[in-house]
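Report on one structure; see the data block that follows.
Removed from the display is one protein chain of the complex; every other protein chain stays in position.
Then we have chain A:
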Amino acid sequence: MADAAIELIGINKSFGPVRANRDIHLEVAPGTIHGIIGENGAGKSTLMSILYGFYQADSGDILVRGKPVSIQTPNDAIATGIGMVHQHFMLVANFTVLENIILGAEGSALLTSSIGRARAELRRLEQDYGLEVDPDAVVEELPVGLQQRVEILKALYRGADILILDEPTGVLTPPEADHLFRILARLKDEGKTVILITHKLREIMAITDNVSVMRAGTMVATRKTSDTTVEELAELMVGRRVLLRVEKDAANPAASKLSVENLTVRDGRGVDMVKDVSFEVRAGEIVGIAGVAGNGQSELMETIAGLRRAVSGTVLLDNKPIDVTGTADPGELRDRGLAHVPEDRHHVGLVLAYEEQENAILGYHDQAQYLKGPFLDHAAIRRDAEEKIAKYDIRPGNPRLKTANFSGGNQQKIVLAREMEQDPGVLLVGQPTRGVDVGAIEFIHKRLIAMRDAGKAVLLVSVELDEIRALSDRILVMFDGRIVGERDGSASEGELGLLMAGVEGPEAAE
C-alpha cells in the first residue's frame, strides 16, 4: 500500500490550561477526500494550523508521504506541497485575481515575467480542474464563491497536492457549495488529496471518502463514510444523542411588535439594497428571512437595528416609530426593548480583544446594575457574566479569558446570552449558527423557540435554508432587495429555492 499522504502521530498542543489537541493520530490516504468533523472548539482548526505551520505542536510527529517533516511556518507547509484554504479568505481585496495568486511567489523584482507565467499556469489549472475565473477581475468585485476559487487556485499554483479546506461552505450559497464539491471531486480524480474541515454532516456524507471525528481535543473515531450514518457521526461529535430537528409547537402570534412599511435602504455606492419592503413581526412568532447572501437581508436588519440609515419608509416598534431615516440609535432601541444579535459577531457583536465579561455588557454598559456612579462595578459584572456562562454553558467558563480565545460557537453564545437575558420584546437575529457546531446549534435553536414561546417577536435572517425552515413560523424570501414571497414554515426547500433564485419574480408577493 502507498504511504499515507499525511500521517500525524501523537500530536499534542496546549494553549495555557486549555489542551486543544491531545494525542491525535490521523492517517489520510492519498487521492481521497478526508473529512474532519467536530464541534467548534473540538480542536479541528488547531490541528490543521499545526499541519500548516501556524502553530507548532508541543509534541508529536508529522509524516508527509511517509517522510517525517518539520513544519515551522506556512512556507514549510507550502514547500512540502500542503495548501490551505482558510475560513476567512486571505486575499487582498483590491488586487486582481492574478496579483493575488502570485502574492508571496512574485519571483523577481519586476512582475511582468511572473504575471505572464502565472497567466499561463492559471489557464492550465482552469482546464485541468474546471476552476474558471477571470484572471483580471478585481477580487473584491467577485462573488464569495469565486473568491474561494481564487484561494484554491492560489494553493494549487504553489504546487499543493494536499489541500486543506477549513469550513469552506460557511459563506457559500447552496449552488455555490455544490459547485465547490464538483471541483473537489475533480481534484480528487486528478490525484490530489483533500482534507475538508466542517461541522456540516450533510457535506461529509455527500463528498468524503473517510471521515474523522474530533471531540474536546481528541480524535474519537475514523470511519469510512460509506459505513457510517449521520446519526452515528452526530452522536460521536457531541458525545450523546442529538436532536437534528427542532421540536416546537404551533405559534400563537399576538399583537404586532415590529412593523416595517415601505422601507428603502441605499448603500454607500448609491445602490438600493432594500427596496420598498413591508412586513410585520408579531409577539410569539419567528419570522425568517430567507435569501442568498447579498440580497439585502443584512442591510434590512442593520437598518431596523439603527446601524444604517434608510432613505424612506417607517418602522414601528411597539406601534411607536423608530426614526430610521434620521437619528435611530442602537442604544436607544435597546432601551425600548429591541435586542440584536448581529451577523458579524467578530467585528460588530463582540470586541475580540476584550475579556468575556467585558463583552457580556457591551451595549448594556449604561445599565445601573453594572455601574457604581461613573465606575464599572466589576464584582457585579463578573457575577452577571458567571451566571450567563452557567446558563448558556459557555466554555471555557472563565469570564476573564480573552474573547478571541473562545471558539465560534461559544463566542456566539456570549452574544446570545447578553441579548436574550435582557428579556427584549423584539429580537433580531442574524446568522445565529454561522460557524457554530451541532451541539451549540441545537442549544441556540431551542433558546430561540423558547423566546418565541415566551411571547417575544423574533426576526431571523439566515442563509441556511434548513435553519430558516426549522425555526420560522412564517418565511419571507428576499431577492434583489425585495420581498418576493411569503410562505409558512412548512414550505418545501424546492419552493423556497425557486423564490430565492428570483425565478418567480416580484409579482409572487401579491
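Everything below uses one rule, namely that contacts are C-beta pairs under 8 Å (C-beta built on N, C-alpha and C of every residue); 3 or more make two chains touch, one makes a residue touch a chain; residues count from 1.
We adopt the following convention: contacts and distances are computed from a predicted model.
Colleague: Looking at UniProt, which of "histidine kinase", "ABC transporter permease", "Ger(X)C family spore germination protein" or "phosphoenolpyruvate--glycerone phosphotransferase" names the chain that isn't shown?
Modeller: Choosing among "histidine kinase", "ABC transporter permease", "Ger(X)C family spore germination protein" or "phosphoenolpyruvate--glycerone phosphotransferase", the correct UniProt name is "ABC transporter permease".
Colleague: Just name the one of A:Gly191, A:Pro374 or A:Gly494 that touches the chain not displayed here.
Modeller: A:Pro374
Colleague: Quick one: which of A:Tyr55, A:Tyr157, A:Tyr392 or A:Phe443 touches the chain that's been left out?
Modeller: A:Tyr55
Colleague: For chain A, enumerate the residues touching the unshown chain of the complex.
Modeller: Chain A touches the chain not shown through residues 14-17, 45-46, 49, 54-56, 58, 86, 88, 305-307, 329-334, 340, 342, 344, 347-354, 358, 362-363, 365-366, 371, 374-376, 378, 398, 400-401, 404.
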